[in-house]
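Just one protein chain is left out here, and the rest sit where they should.
Take a look at chain A:
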């Protein structure tokens, strides 16, 4: 074990300069792979430094550290979690004294203090709390989110923000994710290449055990916990919503699972395993997180500076058996419900009836919809099928549009003749 002496003041100053010197070299002269149109120099460096970027999700510590050390100077971070004791083993920006505090706030303060000249703005909450105006301020979004749902949400939000009149509205989304020794990094240019929704079936669904196995022949401790979670809770506490953050609820499940495990002679049910199974915590491996976060942040750096070509568009990494990585270009899906058909503006008279609108959709060149079903986010406007829904929505046909939607509201229109839905933003013009 080599003992490294504590830094002297001058040494410390040199360390602070080191990464920048090398980055500046990289951005000051063209390399073999850089684009012929690329102009290196101070402008590129200032483009990097002025790029406001957003980092979010479970890879947060790694992403924040890498962005700050890559020369980004205006970084925002979103995380809804508070620091738990169990995070301390791998989330290295946190100390024991931070337990219970907001991850975003502690991480921001730590990196800001450690990397000179960087400004980090934390937000303690969910990505879904923020609207398009908020996301519009960033150059790009770098995410290591831990749920598919959150990924789909940010993806749909960024796709919808793209406005042909405004180059600034296109926000590259760099997404990283890990599971054990496996991970992926991808670059999504909303509306230009394959989006997260296009790639939805590449996410392995959560491995599940047949219900009848849980009910009749449990073999593993997790089977007993799943049984308590799915079957026992419903049987005894059906009217309560299970809150996986409530220790009383977890304790109850743990005791039920333990009793069942004893009946079947299965060892290994513990409180923390119960918590892990119920909250679907996939064990994270620190170095896999580091690899994926690093890949994502290098892409962010290349996109912000244009110094080298960026990832097109999906890199999978597998460390399960040796090491294997594969980079490929996933294709956009023509019938992607998010990026396949972007909302078109449709000017309508608010006094026209829904039936009039449906008739006019039948005449529109791109659609010629014969049996359209229409909805807004809030309402089923008209459904062709099932019959019960048709009967319930038929009274809307004679209503004026102004009674059903507001000016600027988006509607989704599907038709059996098309595999994809059409989206229209209804703009009222009297």
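Side notes on the structure shown:
We take it that a residue touches a chain if its C-beta (ideal position, glycine included) is under 8 Å from a C-beta of that chain, and two chains touch if they have at least 3 such contacts; residues count from 1.
Here is the rule we use: contacts and distances are computed from a predicted model.
Missing chain, UniProt name from the options "Trm112p-domain-containing protein", "NEDD8-conjugating enzyme UBC12", "DNA repair protein RAD51 homolog 3" or "E3 ubiquitin-protein ligase parkin": "NEDD8-conjugating enzyme UBC12". Contact with the chain not shown here comes from a single listed residue; of A:30, A:117 or A:408, that residue is A:408. Note that of A:148, A:281, A:316 or A:352, the residue touching the chain absent from this view is A:148. Considering A:32, A:100, A:167 or A:322, the position touching the chain not shown turns out to be A:167 (whole complex).
Contact with the chain not shown here comes from a single listed residue; of A:84, A:240 or A:378, that residue is A:378.
Listed residues A:234, A:331, A:359 or A:403: the one in touch with the omitted chain is A:234.
Panel shows chain A; residues 35, 37, 47, 51, 131-132, 139, 147-149, 152, 156, 160, 163-167, 170, 172, 189, 191-192, 197, 200-201, 203, 205, 207-212, 215-216, 230-231, 234-235, 238, 303-304, 306, 337-338, 342-345, 366, 373, 375-380, 383-389, 392-393, 406-412, 414-416, 419, 421, 423, 425, 427 of it touch the chain omitted from the view.
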